[in-house]
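One structure below.
Every protein chain of the complex appears in place save one, which is left out.
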Amino acid sequence: MTRSDQKHDGLATGASTAAVASGAAGGAAVDVPSPKVRTINRRFEFLYFAIRNNKLILGLSIVIICFLIAIIGPLLAKYSPFQYTTSYWSPPSSRHWFGTTQDGRDVYAQFAAGMRSAFLIGTIGGVIASVVAMLVGFTAGYRAGIVDEILSMVTNIFLVIPAFAVLLVIAGFLHNVSIPVEGLLVGLLSWPWAARALRAQTFSLVARDFIGMARLSAQNSWRIIFREIAPNMSSYLFMMFILLFGGAILISATIDFIGLGPQFTFTLGKMMNEAQTNSGLLLGMWWWFIPPGIAITAIVGGLYIMNVGLDEVFNPRLREM
Amino acid sequence: MSLRVENLKVYYRTLAGDVQALDGVTFGIADGEIMGLAGESGCGKSTLGNSLIYLSGRMKYVDGSVELDNKELPIADMHEMDRFRYKEVSIIPQYAMSALNPTRKIGKMAKEIIESRGVDYHSILPEFTRRLELVGLSDDVLRMFSLELSGGMKQRAVMVLSTLLNPSLLIADEITSALDVSTQKAVAEMLVEFRDRGFVKSMMVVTHDLSILHQIADTILVMYAGHLAEKAAAEVIINNPRHPYTRLLISSLPEVGVTYAKKRLTGIAGTPPALLHPPTGCRFKERCPLAFEKCVEQPPFIEVDKGHFVACWKEI
Amino acid sequence: MVSRRKMAIAIGVMVVTLVALVAASMGGASTKAARNHTLITGGKQWGTVNGYNVYNGQYATGAVGLVYETLMRYDPLTDKYIPWLATSAGFSGKTYTITVRSGIKWSDGSALTAADVAYTLNLGQYATASWHTLWAKTGGATASGDNVTMTFTGTPNYQEFQNAIWNIPIVQKAQWSAGVHSASDVTTFLADPTKVPIGTGPYTLDHSGTGDGTVKVEYSRKDSWWATSIGEPMPQPLVIDDLVNSSNNIALGLVIHGDEDLNNNYLPGITKLLSSGYGIVTYFSKPPYNLAANTAWLVPNTKRAPMNNASFRRALAYAINVNQVVVGDYGNLVQKADSTGLLSVWKKYINTSLTKKYGFKYSPSKAVSILKSAGFKKKGKWFVQPNGKSIKLGLIVPQGWSDWMTAINMMSADFRKVGINVTASYPANFFTLRNAGKFDLLIDNSAQISDTPWTYYNYMFNQPILSQQTFANFGRYTNNTAWGLSKALNAVPVHSTAAMNKVISKIQKITLTQMPLIPLWYNGVWAQMNNTVWTNWPAGASSRHYFPCMWNGYFQMTAIDTIANVKAK
Partner (left out) sequence: MRRYFARKLLTYSLTFIAAVTVDWAIPRLMPGNPIDDLLARIGTRCNTREQCDAISSYFYNVFGLHKPLWVQYLTFWKALFQGNLGISVMSFPEPVSTLIKNAIPYTLGLLVPAILLSFWAGNKVGALAARRKILDNTVLPLSYTLTATPYQWLAMVLAWTFAVTWRFFPISGGYDPLRTPSWSFGFAGDLLYHWFLPFASLFLVQFGGWAIGMRNMIIYELESDYAHYLEALGAPRKLVRKYAYRNALLPQISGLALAIGAIVGGALVTEIVFGYPGVGSLILSAINNKDYFAIQGIFLFIIVGVLIANFIVDIMYVIIDPRTRIGMQGGS
């Protein structure tokens, strides 16, 4: 588990996000009569607030910049991350933008590859965790009863087991996990808080009239879930995904730092691990361990800030005038 | 005259611009008067009620003045206003069900509020329990958390708490809308009782429900789109309204007792204007069956009969 | 209220900082007192201190050398045996006779006797003792007077036995016979940091200083030491603290700050700091900075194709740019190995005419031509076997061994350059794969510096091949001639250099042409010393030619001389 768990408060703060989704439209005198006009207006309204929300803009800009580095960065690298050059421990220069490691590898090349890995693992971990969270959360919240009891128990079990420790044990015994495998493991262990939050949201939605109507008309459960429930929570789901994405990056950085991550792909955590084990700190090679940490902080921090911005956009009560 | 409101303008700030929710209203409430304030959602009635006691972050004082018992209320000054709140002007909020801190026992919470206003809780406690009994609550509620109370109990507890310092003006904002019909009636009667016993001098009852007003209000003030439409004695408004909007409003009710908030006003074609950029002149003219050229100018709110004020060129 | 809270926070933060700073000044001040009597070492002990069972291979640093001692010592730098607990030891015919030095006392005050020595040697009756097979070829050790004798039933294993004699620590019969009753006892008795080892060396274990053994093992100097009578200086450090390692990185921090006087970790980057005012020195002031400890070999699994093809193995040798590893990976802390793989201390055994003829050097083009002439063909980017099968090999080292991990990355790149498809990886179960022969290529350095190249050749050719190879011949190379020659070398008496060379030349021809193992570089006796508190460290440029090393096995070479000769500044 990462601090995304703490951050779930950020999402819980978004509890009234659901209130927004449920139609308690904000804005003082925006009186909107027909449901159809209403959705259009709502969408417009979100966009309207979105492009005026400094937090969202700032967070999104940081994340986009990082993403561009991840996409374009490796193309600009003059060396491969594993390539040994003959300049050892050199500080940043025009030849090696971020300097070199003690055995002559280009830090920039590693950094750019690490950025790519970070987004990859965030995506894989985030998607898998979101999917599991949605399956469990929707089912538990919608079906209620014994199904809910069992699923909630399973969720609570996974919630309490420190995912980090489980990853440690699994990765310790598996040698050479690849990025997708690591992402899978991280995803499979970081869904519980999200599932629990979704279950609660689903509960309150199911209690509402229009779902009841759909239910009465004997529609297929999954149809109701994906036609009626999920769209009503889309903003909530999106924010949840952002947190899971950032969380996956943080957990994997920890695993990689301990040296249990991928061996044949560079990650930001692996860079820190190599800098640490090869005494980059003591030898004053700041150019080695500073960039990966800044990058992780930027990506994850950018995501968090973006999330608060989104929360404010979706939830009028939080908007500061 | 207990309350005197003069050309009060309060806008809502939104990122899109100011919403002119309350655009120059002038009226008064006499000592002992229970005034009903009616109008559709978004007409500015809640804004009016709230602006007399607490301008929330997004409400912006623009112009006008408010006098209570011949003293100027500094409604634009959040801090100065504190001296008047509760003691001179108090409110039973729309959200009375959730107005009590869920994690404090009611007695403790009351103690903390009252003492924070410089009043000794222990000396007021006997009166507090007496009034609770008056509304049918035993003093056990003081040792309970709000979630142990039913909706009606919470409502009554808030009523008692809000009026405990005998304010001059009480604003009751949609206090009945969350209750069932029989409780509504009881609560409404209690309001009258409070006035009669002198717990409050005068009262402004904001509601959707004209039948409640018919039952308890001395006068009724009708608002439309941030402007005043009509004010008169309750009987007059119900039986002999003169503003076209009031007439349509009354006639569109199939019977007294049905609240118009729940039903769209099918009798009146069109929708109220958006107040972000309101039209000039009479704001009802787009929907008014009687509209004519003169209506592009704003009609004054003038007394057409004794105690009967109307804002309509047709009535002048 | 709010301001009071703010103040509380501010005060809280200030208090914590202040306490830490006060603690800092106190911490700094009072440790200095005993410092100039304390020698702080580190680099051998990983994990907690594992107790004092000197036969299980994981005993506490210094348990052999500082507490327990051996009958002889061996100085590889001069190729001389140094009589130690024994005044003399050697074969006459099939009988090995040891004369135990008199006047030596155990730390409990009792005298060292021939019975103690015989008891120790007879622990070889248990299968868990490393000299068990050797012992089984004799009738056991018998003590009479100051002498202990062992008689072989067949041809004595001269080389092996001599090697064992200076490596077996002598334990006290009274203490050990009370606790050792089975094979498992031999490797577990005293393997507990709370037990008290009774030895003959200059130091005793200090329990209160060692504590639970998670931080260090601490030794106190005895008032007297028998070896001063044969000219050995009395060691100056009253206390020796050997710290438990948590990482190379932390060790480097300790060395830089002068908090560790002698460190035996592999510390990449140490050479950067030699001239930067920290007072750090190494044995040599120039590359390779350290003495050599062993040879790192590329081990091809000869039970798998195409590693069973000598030409292929030879091509591998030509393809590796060892210099790149030496410079890029190690920063010149190691030296490229000789084609025979023998350490420089065994120079006299290297047949230079053979190495001139068959030796190899880095040449990718030569590697390609060797492959082509052996029938390997290029198919696209990669070579395929003469029978057309593709070649896809793995090269492994243990996970976490960072210098080797880098080395195999470089080497696999070299192989791929000439068209041999090799992928590097670092499996967590490296040792399982190595012992079971489930690998293509790996790096190993199990054979250590010793008094005889026989240990190297035994490591290369050892037979029979078992399902589990635990200490030798991981490549499962089956060559009866070579194994026979290795056994023959074992049967040559120790000091007969000429007779040894005759056998060794024959063996060398096999190693150079068949290449069962490919020598890469000499791993160093990693040692960084700090002159801030203690000086007079061993150095190539001085007369102090000792191993500055606390690793197991080095005390009975010359590491004890390092301890005996350091001087307080």
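Lettered A, B and C in written order, each chain numbered from 1.
Please note the rule applied: a residue touches a chain if its C-beta (ideal position, glycine included) is under 8 Å from a C-beta of that chain, and two chains touch if they have at least 3 such contacts.
Treat the numbers as computed from the prediction; the structure is a model and nothing was measured.
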List the shown chains that the missing chain touches in the full complex. A, B, C
Chain not shown: contacting residue from B:47, B:90 or B:246: B:90
Residue of A:50, A:168 or A:188 in touch with the missing chain, whole complex considered: A:168
Touching the absent chain in the whole complex: find that residue among B:100, B:160 or B:295. B:100
Contact with the hidden chain (one of C:174, C:196 or C:215): C:215
Sole contact to the chain not displayed, among A:61, A:156 or A:234: A:156
Positions on chain C contacted by the hidden chain, ascending: 1-2, 5-6, 9, 12-13, 16, 19-20, 22-24, 26-27, 30-31, 34-35, 38, 40, 46-48, 50-51, 56-58, 127-128, 130, 132-133, 183-184, 187-188, 191-192, 208-209, 211-212, 214-216, 241, 243, 246-247, 249-250, 253-254, 257, 259, 400, 427-429, 431-432, 434-436, 462, 464, 466, 468, 470-471
Residues of chain A in contact with the chain that isn't shown? 1-3, 5-10, 12-13, 15-16, 153, 156-157, 159-166, 168-170, 172-175, 193, 246, 250-251, 253-254, 257-260, 269, 272, 275-276, 281-282, 284, 286, 289-290, 292-293, 296-305, 308, 311, 317-318
Considering the entire assembly, which residues of chain B contact the chain that has been omitted? 50, 53-54, 56, 81-87, 90-91, 93, 95, 98-105, 112-113, 116-117, 145, 147-148, 158, 162
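Criterion: only the chains that are shown with their structure count from here on.
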So the chain most remote from chain B by C-alpha centre is C
Innermost chain, taking as reference the mean of every protein Cα atom displayed: A
Rounded to a whole Å, what is the gap between the Cα centroids of chain A and chain C? 48
List of chain C residues in touch with chain A within their complex: 247-249, 252-253, 256, 267-269, 272-273, 324, 327-329, 331, 399-400, 402, 406, 409-410, 413, 425-429
Quick one: in the complex, what on chain A touches chain C? 82, 84, 86, 88-89, 102-104, 172-176, 259, 263-264, 274, 276-279, 281-283
